[in-house]
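Left out: one protein chain. Kept in place: all the others.
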Amino acid sequence: MTNIVILGASGYTGAELVRLIATHPEMTIKALSADRKAGKSYGVVFPHLRHLDLPTLCKIEEIDFTDIDLVFCALPHATSQRVILKLPEHVKIVDLSADFRLRDADEYKKWYGGDHAALELQKTAVYGLTEYYRDDIKAARLVAGTGCNAATGLLPILPLLHAGIIDPDEIIIDLATGVSGAGRGAKEGMLHSEVSEGFHAYAIASHRHLAEFDQEFSLAAGRPVEVTFTPHLLPQNRGILATIYVRGEAEAIHAALVAKYSDEPFVYVLPFGEAPATRHVRGSNYCHIGVVADRRSGRAMVFSALDNLTKGSSGQAIQNANLMLGLPETMGLELAPLFP
Amino acid sequence: MTNIVILGASGYTGAELVRLIATHPEMTIKALSADRKAGKSYGVVFPHLRHLDLPTLCKIEEIDFTDIDLVFCALPHATSQRVILKLPEHVKIVDLSADFRLRDADEYKKWYGGDHAALELQKTAVYGLTEYYRDDIKAARLVAGTGCNAATGLLPILPLLHAGIIDPDEIIIDLATGVSGAGRGAKEGMLHSEVSEGFHAYAIASHRHLAEFDQEFSLAAGRPVEVTFTPHLLPQNRGILATIYVRGEAEAIHAALVAKYSDEPFVYVLPFGEAPATRHVRGSNYCHIGVVADRRSGRAMVFSALDNLTKGSSGQAIQNANLMLGLPETMGLELAPLFP
Amino acid sequence: MTNIVILGASGYTGAELVRLIATHPEMTIKALSADRKAGKSYGVVFPHLRHLDLPTLCKIEEIDFTDIDLVFCALPHATSQRVILKLPEHVKIVDLSADFRLRDADEYKKWYGGDHAALELQKTAVYGLTEYYRDDIKAARLVAGTGCNAATGLLPILPLLHAGIIDPDEIIIDLATGVSGAGRGAKEGMLHSEVSEGFHAYAIASHRHLAEFDQEFSLAAGRPVEVTFTPHLLPQNRGILATIYVRGEAEAIHAALVAKYSDEPFVYVLPFGEAPATRHVRGSNYCHIGVVADRRSGRAMVFSALDNLTKGSSGQAIQNANLMLGLPETMGLELAPLFP
Partner (left out) sequence: MTNIVILGASGYTGAELVRLIATHPEMTIKALSADRKAGKSYGVVFPHLRHLDLPTLCKIEEIDFTDIDLVFCALPHATSQRVILKLPEHVKIVDLSADFRLRDADEYKKWYGGDHAALELQKTAVYGLTEYYRDDIKAARLVAGTGCNAATGLLPILPLLHAGIIDPDEIIIDLATGVSGAGRGAKEGMLHSEVSEGFHAYAIASHRHLAEFDQEFSLAAGRPVEVTFTPHLLPQNRGILATIYVRGEAEAIHAALVAKYSDEPFVYVLPFGEAPATRHVRGSNYCHIGVVADRRSGRAMVFSALDNLTKGSSGQAIQNANLMLGLPETMGLELAPLFP
């Protein structure tokens, strides 16, 4: 049994970690922190988890890390780096914030504004896209969880850039995401009255997850790659669908994806010509990918669906933690999606 | 043409007033106030109304009331009374807050906590349930809009108490309301993630609209009446359905409702045995009422559906304003419901 | 490992059984039947389960029951009894239809219309409300799953009738249910356009689950009990909330519920004065119960929330199957609810 701490446990990704660990056979939650809600029982903050026997929410400084094996850090961006800097050396860390995703300090500054407080750590952090950095993750002390939109776009496109079968300059990622990705903070724009029965694009051509696309796509292509990326907000809680327009032969694209993912436990490539739906991965760690040929030859649409709170953040985090702790990678993560 | 001002125009009831007045042939909006959003164009705050030629949002003190005929006051409770107290005498007022609904100052204090700042005005205010106070409303300077839940419960039950055909001690109002009734303020509990795909009761046995039920039901019955009232929050934006359990003969109940409402322009009594749905009154000023007999004799269920933002507040407000201004009561209010 | 067959696997309760069995350590699915979809892969019919290695859908007559331990029968009412009649004697059966819920053949005929085709079996069937019939279920060959609405009303009220602390003649069950309870059949009234953003009552004073209330409440009270029952349709997929109006002392009611359920693994009684929400049990086998005092003494509201597809049908079915197969009762059922 491994001993786990979750920092920043009062948000949705924190609750999703707790939900998944609830039936994980080898993880025990030893502490849950939430500064402003310290002292509250977790079941009061998240009544859907009231049946669990969990530690009371506390402040970070109250936690004894002596016997802790791994910390999930679900704190806000910028706060996360400051807290992680002070964690004892023996503790492994999976960070769900954006703080350690970008390898280049200038890129970090450009997209997140402000100097990084933990530059040395940033250099050692491994980007948590499991299907690409599995060996590094196994050996890492600090793994940076990917952006949820980033994961949805990277998984279907990276194999195509590696294979050199699409034009790197002609990638358009049109994406729609559920509202839980915006977190539990009270914002007018995320009210039920404002979100339901409506659809719109946001952060157009300026979303921070562009930084992750640039970093990973350029690495895969061996030269700078800039994509077009338009996220939209869906009137639903969970799920991201990316519809990606590429130049290349659809069947070759499908073949490359099958080749890459046929042995992966959580990434499913649908039969050629089929497209996925977010509802079919809801609450699970699965990612479904599909390829459809455009009516114009040499063009194709690649689709990718995952649950932003699971494969897009907390499920991915546990998948990486399993690797870091020497546990089977899929442990605790094979819950089937919830439908309807 | 009458000149209209809306105070507190940045909330949902304010926007609903603007939406309805947009096609009202005899009302012109001369000023729109919203303290914290003063200086903004209305179309920025409510983009669905961007096609309208409207005054920029301003502070109340910037408004010249000289030529104003009527003010809709959509300010928060407690604020409203202080503002209305200072309005010039020639201005008629429809208040959408709770400030002038209760005739008894002690009741006001009990339910809303704190002394009333405009006790004299409170005495002259008319309770804005049009179908019961039409003549008083015509003559009033200040009309207090009803609570949206209160209207939904009062319309179907008042005729039964007046007729003496139900037991006043055995009234249970079970009610479900859409989230727009909670307003546009950013609250965690009203986030899409918290509201959608779920249902729960709130303010159980303690909702402030109980005060309105007590006041009006007691008056109708000629003796104190206390009801049981349980509101629930629906995962939808608009609409209230009351399911009311009463003791009496179902057919007599239906007949009394038909008798009361057959000539009313906005209240429809469905054929005996049919029950209404909130979706069939959405966006309109109509209230649908139905009666179904229980399988146990002497018991019946009375159902009432209306749109909380229209017949439950802003539509009712315009209906009352029409009366106060000597305009046809239904003017601007005959928009058909929006379905689906 | 036990060998399982699911008959009628193409509906939502069938899919929910498969979802739950997917991570059940001691059940293996040997056959899945669906007459009209026979020959199709299960992942085509329910793409959310495409990651599972499952038998192709077949016709019932193609199934070899020789090594089968238990059959879940998720067929429609009336069909179910005819199929179960022909199953080999060694096979245990959990039926999710209404066919074996009523002990009295006349009651069956009255509510479901038509003679029962398996009267002898009907006499031996055990009503599957686990918390009340656990010992009988352990010994049974045939267990009849409860109605989902019935379970939601029975769990909070039965202990109160047993304890004699509420008036059996004054029980009003006001209930709201998600649409998945209506099944996957294409009906106009269940279209997204017809259901979303709306709320209404249906089957008022005539819902078939009244038969189960009558049967179980009368048995508990030791004399005939008839309740008032009004179901409503919610614009959400999963979840039932019952708001039940009773006569009795709220604190005694709460105490009786705590006493009954404190050792039950799936029924949680909330602290006095708190009410549950359907979203906090979504996708789980948990039932949350709450008690709030009315403002009028001697009256109380009892609330009960469960997921109609899990604790209301397929989760309950597996709970019962575990008992029938000698497995730990909670095996495979401790998945935490999915929120948001």
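Per-chain numbering from 1; labels A, B and C assigned in written order.
Operating definition for what follows: contacts are C-beta pairs under 8 Å (C-beta built on N, C-alpha and C of every residue); 3 or more make two chains touch, one makes a residue touch a chain.
This one's a predicted model, so the numbers in the text were calculated from it and none came from an experiment.
Q: Considering the whole complex, which of A:E62, A:D135, A:E197 or A:E251 touches the chain not shown?
A: A:E197
Q: Can you tell me which of C:H77, C:R103, C:H162 or C:R184 touches the chain that was removed from the display?
A: Of these options, the touching residue for the absent chain is C:R184.
Q: One chain isn't shown here. Among A:A38, A:A117, A:L219 or A:V292, which residue touches it?
A: Only one listed residue reaches the unshown chain, and that is A:V292.
Q: Footprint of the hidden chain on chain A, which residues?
A: 172, 174, 176, 193-194, 196-202, 204-206, 210, 226, 228, 230, 232, 234-239, 241, 243, 245, 275-280, 282, 292-296, 299, 301, 303, 305, 340
Q: Considering the whole complex rather than only what is displayed, give the residues of chain B touching the chain that is not shown.
A: 12, 15, 18-19, 22-23, 46-52, 180, 196-197, 237-238, 268, 276-277, 279-284, 286, 288, 334-340
Q: Take the complete complex as the reference. Which residues in chain C touch the chain that isn't displayed?
A: Residues in contact with the chain left out: 12, 179-180, 184-188, 190-197, 235-237.
As a convention for this text, only the chains that are shown with their structure count from here on.
Q: Roughly how far is chain B from chain C, going centre to centre by Cα mean, in whole Å?
A: Comparing mean C-alpha positions, chain C is 39 Å from chain B.
Q: Find the geometric centre of each of chain A and chain C from their Cα atoms only, then give the gap between the two centres in Å, rounded to an integer.
A: Their C-alpha centroids are separated by 36 Å.
Q: Which chain B residues touch at least two other chains?
A: Each of 193-194, 196-197, 235-237 in chain B touches at least two other chains.
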